[in-house]
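Mind looking over this structure? Questions follow.
One protein chain is absent from this view; the other protein chains keep their places.
Showing chain A:
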């Protein structure tokens, strides 16, 4: 699993953090997504896919 985030697209809704807090965080100054790891363990797969699905800006891409 490989994750790519697009910080320019991000609208800081925070939904990815709610879905997978071990993988996503937010930048202090404006809440824009920060990727904590781009290759998380497989047991986080469902959470990561949910994070991508609920992102309103389509800023998260997951490659399996």
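One rule holds in what follows: a contact is a pair of C-beta atoms (placed from the backbone, for glycine too) under 8 Å apart; a residue touches a chain by one contact, two chains touch by 3 or more; residues count from 1.
Keep this in mind: contacts and distances are computed from a predicted model.
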Protein name as given in UniProt for the chain not displayed, "Molybdopterin-binding protein", "Cytochrome P450", "Acetolactate synthase" or "Carbohydrate ABC transporter membrane protein 2 (CUT1 family)": "Cytochrome P450"
Hidden partner chain, touching residue among A:11, A:36 or A:61: A:11
Per the touch definition above, residue among A:4, A:36 or A:53 touching the missing chain: A:53
Candidates A:3, A:19 or A:60 - the one touching the absent chain: A:19
Chain A, residues in touch with the chain not shown (by the definition above): 9, 11-15, 17-19, 21, 26, 28-32, 50, 53-54, 56-58
